[in-house]
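The complex appears here minus one protein chain, its other protein chains still in place.
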Amino acid sequence: MSQKPEKLIDKKGLRLDGRKPEELRSIKIEVGILPNADGSAYIQQGKNKILAGVFGPRELHPKHLALPDRTVLRCRYHMAPFSVQERKSPAPSRRDIELSKVIREALEPSIFLEYYPRTGIDIFVEILQADGGTRCASITAASLALADAGIPMRDLVVACAAGKADDTIVLDLMDTEDKKGGADVPVALMPNLNAVTLLQMDGILTFEEFEKAVNLALKGCREIYTMQKEALKAKYESVKEVEE
Amino acid sequence: MSSVIVRVKQKQIMDLIAKGKRLDGRGLTDYREIKVEQGLIERAEGSARVLLGKTEIMAGTKIEIGKPFSDTPNEGVLTVNAELVPLASPTFEPGPPKEDSIELARVVDRGIRESKALDFKKLCIKPGKKVFVIFVDVYVLNHDGNLIDASALAALAALLNTKMFNYEIEEDEVKIKPGYTPLPVGKHPIAVTFAKINDKLIVDPWLEEEQTMDARLTMTIDDDSNVCAIQKGGSGYFTPKQVLEAAKTAMEKAEENRKKLKW
Partner (left out) sequence: MPTFFERRQLVTPGDLLAEGTYLAGENTYKENNKIYASRLGLVQYEDKNVNVVALRAFYIPKLGDTVIGTIVEVGFSGWTLDINSPYLAILRASEVLSRPFRPQENDLSKVLDVGDLVIAKIITYDRTHDPRLTVGEPGLGKITRGQIVKMTPTKIPRVIGRKGSMVSMIKQETGCHIILGQNGVILITGKSLEDEQLAMMALRKIECESHTSGLTDRIAQMIKKEKAKQKEEIKNESET
């Protein structure tokens, strides 16, 4: 509490990092960066630095977990011990286990799981540096890794949070806003199907504020979606440019 | 018996919901009967049992003196844990907590914490040194669906029932004095869970509806009709319109269910 900044929004209506309330942090996305994974992606969103790798569909181990009518999707969200201010133990925390579950459930609706019975798909997310909103950035990256692995999907899944800083509804909360702000609403979306695949919230919001936050988060998702698609195409378009 | 649901029954549930009906005769936004009993476990500082239809939850609280977290030196500590007791369902296995029980505990925890139900500042004994640590243990005794709402209600009822021992500080030591005071519970967050079946939202799904649903959405609402925690679960999705519709319904249902509690 000692180092709590006076205000999260200054007199000009700008945030601690100089952003306007409805502005995203700078985002950099790369696809196909891990040679040994079947699919992979890297995302940098603000100071978040996150790697996602996908293996499969492949034979599932242990075998008894296999399902006769669909692929088993597994996900591990994991934070590097050096990713946060105080060293984090590499053993999975309760938070990590919950996040692994909600990230998996955010991605599941996008995958045609019934296509490949008796197999498994593994998603590994490594947080190299955390700066608020890691679950959302993880979903954005993991969905790209799945597409990069050639897994048939209904749509890409993209995620972004909105929340409340002081009395203003703001987009894409960074660490301080997440911790000191009034609320955080992470949302994941399949934009072409208008389907919300992750929704969580903590804080206190009236119905009107909640509605505004959800709509703002959805707007953020659509903006990131454009970048996500560009990143996926970039891997193949770079070849084209060399040739022509 | 396993967790497999007969397909015919699944279809029956879906067809009925399309017509706005449910297998057990409820309307789409009706809860099952709710019963709350408090103070059944004498050894616990507080306890409660909640029956939601056939779903049965016992919650108990214990209080200890411990250290505060370094970033909140003048606030007490809350720890919520949930046990899916093997006798409650053939699908629950003994062993370390799995993701389902961890999620359950964290959703209950988030509702209490984010609504500021507990006045954590009043649980501080010596800033930075000694605070009260409140343990809430949620015990699932029978699983018939919608564990979240029943557990959140049981946890809150147990907290409302909790007696904090009186104390005084003598030479830096905490001395326990006779008598008790109730815990400083200021807000009463109520969790309302929806299941999406056949593209319709229903509240308080029972077990077979949960085995049929595409996705689940829990909204926790405080006394002033604010949303204070949300959790989506399951491998399906919701439309933005359904989300807002759910928030509206949750506010009505939370107010109804809050009346089952006494304070």
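Order of writing sets the labels: A and B. Residues in every chain begin at 1.
Here is the rule we go by: a contact is a pair of C-beta atoms (placed from the backbone, for glycine too) under 8 Å apart; a residue touches a chain by one contact, two chains touch by 3 or more.
It should be emphasised that the depicted structure is a prediction, and the values quoted were computed from it without experimental measurement.
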Check: Relative to the complete complex, which of the depicted chains are touched by the chain excluded from display?
Finding: A
Notebook entry, point to check: From the list A:Asp155, A:Asp178, A:Glu209 or A:Glu223, which touches the chain that is not on show?
Noted result: A:Asp155
Checklist line | Full-complex contact with the absent chain, from A:Ser93, A:Thr119, A:Thr168 or A:Asn215 | finding: A:Thr119
Next item on the list: Considering the whole complex rather than only what is displayed, give the residues of subunit A touching the chain that is not shown.
Entry: 38-39, 56-59, 68, 110, 112, 116-119, 147-150, 152-156, 190-193, 229, 232-233, 236-237, 239-240, 243-244
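Quick note on the criterion: only the chains that are shown with their structure count from here on.
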Next item on the list: State the interface residues of subunit B toward subunit A in the complex, per the touch definition above.
Entry: 71-74, 97, 99, 102-103, 105-106, 110, 113-116, 215, 217, 222, 225-240, 242-244, 247-248, 251
Notebook entry, point to check: Along subunit A, where are the residues that touch subunit B in the complex?
Noted result: 1, 94-95, 97-98, 100-102, 105, 108-109, 185, 190, 193-207, 210-211, 214-215, 218
